[in-house]
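Only one structure is covered here, and it is reproduced in the block below.
With one protein chain withheld, the remaining protein chains of the complex are depicted in position.
To keep things simple, chains are lettered A, B and C as they appear, and every chain counts its residues starting from 1.
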Amino acid sequence: MLEQTVQIVSNERDTDSYFRLVVRTPRIAPLIQPGQFAHIRVLPLKDALLRRPFSIFQVSGDTFSILYKTVGQGTEVIARMQAGEELSVIAPLGHGFTVPKRGGETPLLVAGGYGMAAMYLLAQRSPQKGIVFVGGRRRVDILCEKEFQALGWDVRVTTEDGSHGKKGLVTQPLIAELKRSTKGRKLFACGPTGMLKAVGKIADDFKVPAELSMDEHMCCGVGVCLTCVIPVKTADGPRRAEAHEREGGWEYQRTCTEGPVFEAKEIVWEVTK
Amino acid sequence: MLEQTVQIVSNERDTDSYFRLVVRTPRIAPLIQPGQFAHIRVLPLKDALLRRPFSIFQVSGDTFSILYKTVGQGTEVIARMQAGEELSVIAPLGHGFTVPKRGGETPLLVAGGYGMAAMYLLAQRSPQKGIVFVGGRRRVDILCEKEFQALGWDVRVTTEDGSHGKKGLVTQPLIAELKRSTKGRKLFACGPTGMLKAVGKIADDFKVPAELSMDEHMCCGVGVCLTCVIPVKTADGPRRAEAHEREGGWEYQRTCTEGPVFEAKEIVWEVTK
Amino acid sequence: MNLSVQIGKLTLQNPVMVASGTFGYGVEYAQLLDLNQLGAVVVKGIRLHPVRGNPTPRTAEVTSGMLNAIGLQGPGVDGFIKKYWPFLKKLKVPAIINIWGKTVDEYAEVARRFDALGGVGALELNVSCPNIKEGGAQFGTDVKRLKQVVAACRKITELPLITKLSPNVVSIAPYALAAEEAGSDALAVTNSYPAMAIDIETRKPKLANGTGGLTGPCIKPIAIKLVWEAAKVVKIPIIGMGGIQNAADAIEFMMAGATAVAVGTANFYEPQTTLQVIAGLREFMQQHGLKDVREITGSVQTAK
Partner (left out) sequence: MNLSVQIGKLTLQNPVMVASGTFGYGVEYAQLLDLNQLGAVVVKGIRLHPVRGNPTPRTAEVTSGMLNAIGLQGPGVDGFIKKYWPFLKKLKVPAIINIWGKTVDEYAEVARRFDALGGVGALELNVSCPNIKEGGAQFGTDVKRLKQVVAACRKITELPLITKLSPNVVSIAPYALAAEEAGSDALAVTNSYPAMAIDIETRKPKLANGTGGLTGPCIKPIAIKLVWEAAKVVKIPIIGMGGIQNAADAIEFMMAGATAVAVGTANFYEPQTTLQVIAGLREFMQQHGLKDVREITGSVQTAK
């Protein structure tokens, strides 16, 4: 974890409202693991002070890149920034994915929207190839199909409107694939919370392990503010908490520190919003 | 008085920390009178919301310009803006100078620092030429000597450090000139409050009329907030105010509306800070 | 699409007014915008006699807001009627007069004078100016005295009465209730918040008065909460204000419980704000299929 003011190398539109931003960070780039994120302060923002978290998409030499979607003031301001302008970055942050081992479990990656960013770095770093399921509402939400293919992965595309790949939800081909076989397979997912929840349920139904990268609002990004918590199962040990604090056998853990990647079976979905 | 978002035509350093900014305002430019000001919203400012007042320096066709000194966040941000960028302007505002009539009183202009801006427009619009006393701390504070000369005015320069013109305060050659003669002469001044106060006293001592452009902090610039008031003598008429409100026979008037130009003899200097 | 709302017996063509002290007496802005588009024009606070106000500097810029300690400078009732009323009474939209006094009797006397004048839209009782000892905080932070002021004015006039509450209280609920019980037709929530800024180079407060009132976008979250709390306990309409810059801000106040809103500090830096808020409100209603602006009021979904 380092803090640096970094220069933008390039910042280009990918499709529609998705952009790719490359920054130069010689000291940070080598430290990055798949599933980790960068906490970015958008310096030109006017009266919005907080940093914004983005998964790290690619690492190349002394640069890393993010793949972002414009959704609000921060991302919209980033989208207007140009090469040479500066951002403040704290990275790498968080507990990332367990990188599949050669000859180990076959990774099935499930990615929705900007979730493809984190999945790409995982695929790239994984010596064990597998299948990647990418889904989105429309064709423009499918972001790095060619890049996954170039890595030699089997890419299954779905769009809700059928404008690209199969029509439907990303979980449909995933279920089909798991019906074929679950043996030695492990799920990795990043995307909208609804999708993660569905993948969590599928993992449970098919009894396959799954690692999910959770998307919670963040403030500090480093574990001090307790903004980004999600309910995680806890062993009901000899804790001295008052009874109502122990109900349900879970505690809040930090997405920015214990996560963003959690094992699906640890998450207490009933308690999440 | 109009509000317009205007484009910067040019924005260049004059000397040291003084800059000249030209904006295109076809509807506003023709309305401007000497001594009036523009109330400018520096749109790129981050969390500073208020407009900043600047005297109008020159009017040319459908543009006007200001001559400004970088003193704080607003002026510093303006100084970094470039042609084509936008500012929001409310102008022309305020009650300006009485433009000398041909064959009327001889105008003696007294200007310090950015006060030269307002004085220049007055000199330019005045059919009756006269003398302009310009003063500053150093050579770089003398801003439009050549331009005053080009108008055919007699320019008397003083600097406190003697780096240009006579060494001393701008009021010294003024006093010398008034000692020579006061007849048919009228003072017009714009500059730091200390200088205005001195000019007010000189006018009183020599019994010559004087119009002073007062520099008060402003907020709305149009007369609604009552930020910019200075104490002005009032006839002690049958006002129903409580006694302490009438003491001294003065009331607060608005620099942005009744001013910025006031007759020196109306100002109650004892009450000003 | 209905934008009109009721403040007591007063009908406003739309819920967007200006905040007292930020719009002079209306006439000053007449060149920059069409006042007849507003819900109402609210004038600077007036007491019986002319008031000189505080020494300068009277305002200071702070992060996303400003401080003021004007000290309620004003022409007094007579001066106002002579100088500003002829313009205001010709407007098609109601003029709301913000009044104050140093005693309960003075409030009542000012109310009587404006009642007698005829044509006034409503009276707003300013019991919350942070820059005045008597007449400000002493009424606004004392439930009993607040009640006395409202009741005294209520006895004098049938004009709609708006009580403008102070944010500087532990809980706004008892004050809101007190004003309602004493006969106020509406509440204005909220006035500026007591605050201070120091120039570290001169070591002097940035305001000659030492302290002043904080206003602008920086106080919006505080004001939203006060409106929400007041709306939970009273039935009378609330005029929400504090940092409104755009339609989204206005809608936020309305969802929290405001029937109408007032734009204050934003007038200073963007005189078109009120008109932009009205346009944005219409657009929001269109986008969300709302036929009546009153559907927005209090529509926040809270657990408690």
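Just so we're on the same page, contacts are C-beta pairs under 8 Å (C-beta built on N, C-alpha and C of every residue); 3 or more make two chains touch, one makes a residue touch a chain.
None of the values given here were measured: they were computed from a predicted structure.
If you put the hidden chain back, the residue from A:Glu3, A:Asp154 or A:Asp204 that touches it is A:Glu3. Of the listed positions A:Arg20, A:Arg51, A:His95 or A:Arg156, the one in contact with the omitted chain in the full complex is A:Arg51.
Residue A:Val222 is the one among A:Val9, A:Met81, A:Ile175 or A:Val222 that touches the chain missing from this view. In the full complex, subunit A makes contact with the omitted chain through residues 1-3, 41, 47-51, 88, 90, 216-217, 219-230, 239-242, 245, 251-252, 257, 271, 273. In the full complex, subunit C touches the hidden chain at residues 62-65, 67, 141, 168-170, 193-198, 200, 203-205, 208, 210-211, 214, 217-222, 224-225, 228, 243, 248, 251-252, 255-256, 284, 299-304.
Heads up, the rule we're going with is that only the chains that are shown with their structure count from here on.
Ranked by distance of CA centroids from subunit A, the top chain is B. Our note on geometry: subunit A versus subunit B, Cα centroid distance of 59 Å, whole angstroms. In subunit B, the positions touching at least two other chains are 47. Counting partner chains per residue, subunit C has residues 63-64, 217 touching two or more of them.
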